[in-house]
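With one protein chain withheld, the remaining protein chains of the complex are depicted in position.
Order of writing sets the chain letters: A, B, C and D. Residues in each chain are counted from 1.
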Amino acid sequence: MTGRAAPLRAAFYQALGEAWAGGAGVLLPAGFFAGAATLVPITFGPETAILAAAAPAVLWIALALASLVTMERLFQADLEDGALDLWAIGETPLSQIALVKTFAHWIVSGLPLMILAPFLGLILGIEASYWPRAAVSYGLGGLAFFFWGGFGASLAAGVRRGGLLIALIALPFYVPTAIFGALTVTSTVAMPPEAYLLAASTLFALAVAPFGMGAALRLGVG
Amino acid sequence: MTGRAAPLRAAFYQALGEAWAGGAGVLLPAGFFAGAATLVPITFGPETAILAAAAPAVLWIALALASLVTMERLFQADLEDGALDLWAIGETPLSQIALVKTFAHWIVSGLPLMILAPFLGLILGIEASYWPRAAVSYGLGGLAFFFWGGFGASLAAGVRRGGLLIALIALPFYVPTAIFGALTVTSTVAMPPEAYLLAASTLFALAVAPFGMGAALRLGVG
Amino acid sequence: MTGHSLIETSGLGAMRGDRVLFTNKSLTVDTGEICLLRGANGSGKTTLLRLLAGLIPIEAGKLNVNGAVHWLGHADGLKPHETPRRHLMHWARAWGSDVDIDAVLVRYGLVLAADVPATGLSAGQRRRSAFGRFALEDRPVWLLDEPFSALDDDGQTLIAEQISAHCARGGAVVASVHGVSPLQPDREITL
Amino acid sequence: MTGHSLIETSGLGAMRGDRVLFTNKSLTVDTGEICLLRGANGSGKTTLLRLLAGLIPIEAGKLNVNGAVHWLGHADGLKPHETPRRHLMHWARAWGSDVDIDAVLVRYGLVLAADVPATGLSAGQRRRSAFGRFALEDRPVWLLDEPFSALDDDGQTLIAEQISAHCARGGAVVASVHGVSPLQPDREITL
Partner (left out) sequence: MISYLANPYRFMAFSRYAVPICFAAAGLMIAFSVWQGLWVVPPERVQGDSARILFVHVPSAILTSASYSAMAMASFIWFVWRHELADIAAKCIAPLGAIYTALCLASGSIWGKPTWGTWWQWDDARMVSSLMMLFLFLGYMALRAAMDTRQKAARAGAILAMVGIINVPLIRFSVDWFTSLHQGPSLLRVDGPSMSAEYLTPLLVGIAGHALLFSALVFLSMRTEILERRAARARAAVLAGV
């Protein structure tokens, strides 16, 4: 009855609920969306060419920050309220728990941004043919961002100056994804080689970051 | 010996220490700075005209987010660890404590962004004559952002879906400041009328938000 | 001891959500008295104490507290990265107290832990740090929510002594407790 | 009761920062036994329990725990917005348990508080919810850090009974306590 998947499913649902209850989940995409959609046109003035060129960059930054901010509190809260101890007692590796939780948070905070991207594109006057590729790039890139953000957050959980540390630790890992992602979105061909590199960097994050998180959380409870 | 200023001074120093130790303080300016400075040019590509045009908007968004994120946990943490009870027992009005704490957090997280703005401008290739006015605008606008963010945070402390609430509550207050701020920065005349409006919106925040925060925190401890 | 009352309430009531916790509670605590609150989990002891402290607005009844209040809740009030020393220094500064912090740390057995941040402190050490605040300023009314929880035998004796001394000085104490307690109460209220 | 040992340690030691908390602790707990940990605040009871639970890596000595562990720490493990019911449902799901949650809520006196989020629960209600986890799955080793703190008299009796029943079923219990405790220990270790 237990099965190996049961704890993961439970962790997933709990994290979904948490992300939603904590509110930071939908806050950030919504806030970024509203903020970017209102502020960008105001500061850029009416030149739509610049607007359209700037929008993808603004979205990438929003995505990166959203992930950092969402993940910052995630593991620290688990550490403080004792929930992490309960996971650590069990047999399921912490790396898998961390993976599932991160994924749940991406669904709540990262995925909406990906879905909203076309609307933002519409407002900012980006050509419609760009949208599908852009949305997929934001999805993949966001996933990588959340995993690296989670890695930084798990290392910094329960530590003085945790926030600064997370930023410092996560930033180097964000950069390749951001480079490939931006190149994919702004490329003029339909399926640029950077798209594969973006996918590869996301896969790498998915493969490596959970183990890092698991080890870091083990350290945190100790 | 006690004096009315002693508790405020103590609260100020504690908040400074907290902001610094929590790391969210320097994290955000530093992280946003590093993040914006790296990601913006990467995602915009080498066309410096776009870069220069987009930078002010990106900075305004960064500032807004920095304030939201810094303030989100501030009062909630005070509520959870019992520190807010201790302030509420005392004679000093909670509105003054909240004012002082918010100001301390602005010093740690908002002021650096204002100071870093010229450097960011340098990197992003914005004309030097813009910097002083931009820095002052970021300073004023940031102050208003932090106070409205604090207002939202105090209302949302200890409430389900706090994050979402903060966003919903604070964003409407952010918009005027952001618009006047952005217009001030990008205006072509030296002292545009928007600058006065920006200053007025900041004054309004300073005058009204502390009372809102005090009342909301009273509600939170109850 | 003139015996005038420091706390007077009549007809206090409290609700939480849809639930009525208690109604029509009247209690009077005079100078030099200890009042213990007893009752099952969730019966409203914490709520009553928070009412007395002025932390919860009064919805029914009357409340009169004549004097400044020291508060000890379930939460100890230490920030995560605060050390016991910094915690006491902070509140000494806030209250304008010039008590010797080192002496307080010694009295409460916090010498070895004085510079360990709260996340590293043991539960009892955190509780002792919170009690240290009481030594910073003399206030007539002490409101204590399960003051003996997490304390070892020495700690319990120490706190019981402090409470007796405080009453001897003319203070009043309201404390919630479970089970046996080292205090000799003058009044007991069961919720 | 065959009396084989569920927990065996030898030469355990622990440091925190630069401070040596204890060295060379050996203890054995057989099936059906209760072992109480005593000691002053900050002496290392929590640390020893966390070592036994495998939460802290072992730096000195040997440790052998034969069987799954139920853990109750100083922190109750409830998320801020979790209700007791959701908390138990969550862990029942995680552990693949099909115990009737409502029955557990009744047994632990949480009926009225079943749907109150943790931020609104009283300290004792939070503690009871944490204990509710122990009813979800049968695990031989129970590690309890101050299990009676925040519990009222009924709650203490209830938990003491649960502990005795667990030992009667062949389980082992290691618990840290201060002062008097309703448990009849088979062993006591002072740190």
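Everything below uses one rule, namely that contacts are C-beta pairs under 8 Å (C-beta built on N, C-alpha and C of every residue); 3 or more make two chains touch, one makes a residue touch a chain.
Model, not experiment: these values are computed from the prediction.
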item: Selected from A:A6, A:V175 or A:L206 as touching the chain missing from the view; value: A:V175
item: Where the unshown chain meets subunit A, residue by residue; value: 151, 155-156, 159-162, 164-165, 168-169, 171-173, 175-176, 179, 197, 204, 208-209, 212, 215-216, 219, 222
item: Missing-chain contacts mapped onto subunit D; value: 15-20, 23, 57, 59
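We take it that only the chains that are shown with their structure count from here on.
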item: Chain centre separation (subunit C, subunit D; CA means) in Å; value: 28
item: Between subunit A and subunit C, centroid-to-centroid distance (C-alpha), Å; value: 44
item: Where subunit D touches two or more other chains, by residue; value: 74, 80-81
item: Residues of subunit B engaged with two or more neighbouring chains; value: 21-22, 80, 160
item: In the complex, subunit B residues that touch subunit C; value: 1-3, 6-7, 9-11, 13-14, 17-18, 21-22, 77, 80-83, 85-86, 88-90, 218, 221-222
item: Subunit C to subunit B touching residues, read off their complex; value: 50, 53-57, 69-71, 73-81, 86, 90-91, 93-96, 98, 133
item: Contact footprint of subunit C on subunit D as seen in their complex; value: 16-17, 19, 39-43, 45-46, 74, 109, 112-113, 116, 120-125, 127-128, 146, 148-156, 178-180
